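Dropping a structure here in structure tokens format, bear with me for questions.
Apart from one protein chain that is not included, each protein chain of the complex appears where it belongs.
So that you can tell them apart, the chains are marked A and B in the order they are listed, and the count of residues begins at 1 in each.
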Amino acid sequence: MQEHQQLSDSEITEDLTAPVIRSARWFWSFVGSLGFIMLVGISGYIYELYSGLGVTGVQRPVYWGAYITNFVFWIGISHAGIMVSAILRLTQAEWKRPITRAAEVLTLFSLIAALSNILFHVGRPWRIYWITPLPPIFIGFDFARGIWPNVRSPFVWDPVAVGTYLLSTILFVYTCLIPDIALVRDKVKSGPAKIVYSILALGFRGTPRQWKVQATAPILLSALVLPIFVSVHSIVSWDFAVSIAVEGWHSTIFAPYFIIGAIHSGVSGVVTLMAGLLWLYKLDKYIKPDHFDAIGRLLVVVATIWFFALFLEWIYALYPLEDPEIALRNMQVSQPPWSYLFIVFLLTGFFIPVSAWLFKSVRRNPMWMFFTTILVNIGMWLERFLIIVPGLSRRTELSFNWGSYAPSLVEIGLVAFTFAFVICGIIVFARIFPLIPPFDIKEGMRFRHVIKIGKKNISAVVRE
Amino acid sequence: MKKIKNNLIFTERVIERSLGKVPVNKELINIHNRKRGNTFNSFLYITAFLSVFGIIGIILRIMNGFDDMSAWSYYVTACMFIFTTFMGAPMVSMATKVARGNWRRPISRMSEIFCISGIAGLIFFTPILWVLPSLEDGRKTLWFFDPGKVPAYSPHIWSTLALLGFVLTALTLLWLNARPDFAILRDKSKGKSKIYSFLAYGWVGSTHQWGSLRDRVSVLGIFYFMLLLTVNYFFASDFLMALIPGWVDSLYPVTLSHNAIQGGVAILTIAVFIMWKWGGYQNFIGLDQLWGLGKLLFGISLLWFWFFISSLMVLWYGKKPNERDVLQLLMFGKYLPIFLFTFFFVCIIPFFALTLDSIRKSYYGPPIIALSVLIGNFLDRFRHYGSAYSLDRTIDDATHRFASLPDIAIPNMVDLMVIFGAVSMPLFFILIISKYVPVISLWENREYLLYGSHEKYYKTEVLVEGKPY
Partner (left out) sequence: MANKSVLGLFIDENEAGDALSSLRKAKYQDNEFEVMTGTPYPHGTFGEAHPKLRLHRFPIFGAVIGFTVALIITVGTQLAYPLVTGGKPVLSIPPMLVIFYEMTLLFSVIVTVFGALFESRLPKIFMGAYDERIMTEGYIGVVVTVPIDRISKAEEILKKSGAESTKRGWEEERILKKSGAKSTKRG
């Protein structure tokens, strides 16, 4: 990377802990407006709680709508975070340094957002604890519940998998955060903040033993979290795929297809986030065009594999030549409004961004990357919507009544809530902890070498 | 650290490097040019003999006729085994080049040499074109057969074209990557310089040539990967899935490509081990290479389970008559022992063994596990192709299930000849070509002198590696 700048430790500390030490000028107004959106969403939810699911657009036979779409979408986004971080850690890619933490935090908040969608979607959210295998003596007051969760139901796997993923992500983020909490502890002069950071830092002093753990533990945890990450979206996809009731869902490729789609949308989410952070916190010394370039190339590969999976999904849906399946596919591509959505999905999800990313000038431009990755996520949201809704709204032999689906205002409000929540969560996290790990950047400065060959300088790095 | 204006700054450490006075590694050239020992020659003769045996097997099989598909089950298995092991090995070179891993340098050429086995694959594949019936038999197909509009031999036409493209791309890749080495050998070795100057095809190492080499290799590498997917897609669909009525598994083409890469990594691990142990390359191949391959094998074996469970879950839950049939046929019916052995060899053993640091990070661990993967891979091919080709495709009208499931066929003499031939012929080609193409890339190894070295770092020594372009 030729754009490298050697920075002093104090400068790095100063730059990267600045958002933690004092609020930026825009902070309160930004968080305030996001808070307003969240408030609107929550009031919609209270209304929904009071009047029941009738206030949403779901009706027979389309029982799953925007909430489930949004659930799958956020689970998808959550994937990239850990994927980017874990894969880059395992392959010891040098350009991971400024990206990993932000990616992990994105995972954290998008998982919470995903889980909240389930709460919005169920009719009696106050019985959500029924999903736990707590023995009846613990919840003896609840007489209706005499039985255990049915482990043969995919809806029991979901909370197990997502809960595992959430808990592991929290632990993962915290483990990697300890040195930086110690830094903030030392940076903050006094006051209650100092006490809180001191407790959270657990007395970290930066001895060789502690640094060795900091080098090994994330790799070990990455190796453990990666299989969890693969399982979570597979399980979410099986919510659909194990059922034979709906055409277009019962396909074996669903698990890999969902995973690769999740990586596609999630890595794009990470890029969007990187560009946002770059502008918000003026991090151009740390996030370089090279980083966008590297991640852009990764995206081209991921997007192409995803498209191949989409192709296989379609071709094998048509392969048995069964009428209901053909009718469904026909409806998706030729019957408005689905056909319009389908075109938008293809263009935004694949054709526009991927053809743009083939150009180096686009990949190296944060502004371009910001918009193209947002396009991807519009496409990927529609992808989930087009899997769920048309499949359910197709007339089958035994449906007694049928209607279509359009999201109600409450649903739109709650979808907006999740977006606001994730953005707000990341901004608030960045107000409390450094979002770019200073110790990692400082390590990069020490590990860096330059190999001079003739007139060319090549950056090199210490390998351990 | 230095103190500059009250700030501590870590100054960049600069290493100057040039290849001006570093000659091409003589040891590598000497090992390549040396007279091959008895072991090498006896292996060469054995594989040559078995290849001839295999060809006789092919002829005998053809003479028996194409009508009885079940007689061809071992044959197709053997042919597919070539494509899902030998032809997957070059992916290691392509993938590690994309990831710019420096540990690949000593093994990338060996991985590319496996491209030559495509020729053996083509030889074995050709008769299968006559075994596979035309689309007029009414089976489902990728080509959505419509008499008059879609040619009845679409699968045959397109898969042959894809396969030819695949093998040609592979051979071109091998040649392109080896061209600078041919030029070195043209200038450095006596006796064979005519062949080498022909193969080097005017390579002088100009900046332009190096630049275009890099571009061509990366473009062809991507092509290779896409063709690998395509070829396996055809093999999985028209040559397999279409022959089992009611089997709809959109994942299987990807699974087969994955199996090919797994088999490729496994056979490459063994090849690298042989180079280390008996090839005289102990100074060039180290723990890093076998460990790296071990890690790859571990990751890929985990993926095997994921692909397997993704398909199983959907079919098992679906429980439609055709799905139950497919599971009975491929896993839980008469082929249960084959399935269990496959699972054991290809997933359980690699997973539990390679989890252990002491096995993964060793010279002997990865190749032994690789052997288990190869056995498993063969059984997996047999589980699918063997059952598909010997299946009686009549469906019972009352139960909507298969009227009967095939027994596990016992290989007869001809089958054994074909199987041994299919394993030996690629090996024979590889041994032959290793006499002319250095099995460790001379130029990639020399290039590494520019980018990797051990440097003093205060009180210790560290490995510093650069990743150019």
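Assume a contact is a pair of C-beta atoms (placed from the backbone, for glycine too) under 8 Å apart; a residue touches a chain by one contact, two chains touch by 3 or more.
Treat the numbers as computed from the prediction; the structure is a model and nothing was measured.
S.K.: Could you tell me which shown chains are touched by the chain that is not displayed?
M.R.: Computed over the complete complex, the missing chain touches A, B.
S.K.: With the full complex in mind, choose from A:217, A:280 or A:300 the residue touching the hidden chain.
M.R.: For the chain that is not drawn, the touching residue is A:217.
S.K.: Touching the left-out chain: which of A:56, A:100, A:168 or A:348?
M.R.: A:168
S.K.: Could you tell which one of A:182, A:299, A:331 or A:450 touches the chain left off the display?
M.R.: Here the residue in touch with the unshown chain is A:182.
S.K.: Of A:231, A:272, A:348 or A:372, which residue touches the hidden chain?
M.R.: Spelled out, the listed residue whose C-beta touches the missing chain is A:231.
S.K.: Could you please point out the chain B residues that touch the chain left off the display?
M.R.: Looking at chain B, the ones touching the missing chain are residues 1-3, 7-8, 10, 309, 312-313, 316-317, 319, 357, 457-460, 462.
S.K.: Please give every residue of chain A in contact with the chain that is not shown.
M.R.: Touch set of chain A with respect to the missing chain: 8-10, 13, 133, 146-153, 156-157, 160-161, 163-164, 167-168, 171-172, 174-175, 178-179, 182-183, 185-187, 198, 202-217, 220-221, 224-225, 227-228, 231, 235, 439, 442-443, 446-447, 462, 464.
Keep in mind that, in the parts below, only the chains that are shown with their structure count from here on.
S.K.: Could you grab the centroid distance between chain A and chain B? Build each centroid from C-alpha atoms only and quote it in angstrom.
M.R.: Roughly 34 Å separates the two chain centres.
S.K.: Considering the complex alone, what residue numbers of chain B touch chain A?
M.R.: 1, 4, 7-18, 99, 101, 140-142, 144, 229, 233, 237, 248-254, 302, 306-307, 309-311, 313-315, 317-320, 450-451, 455, 457, 462-468
S.K.: Show which residues of chain A lie in contact with chain B when the two form their complex.
M.R.: Within the complex, chain A contacts chain B at residues 6-11, 91, 94, 227, 230, 234, 238, 241-244, 250-256, 308-309, 312-313, 315-321, 445-446, 448-454, 458-464.
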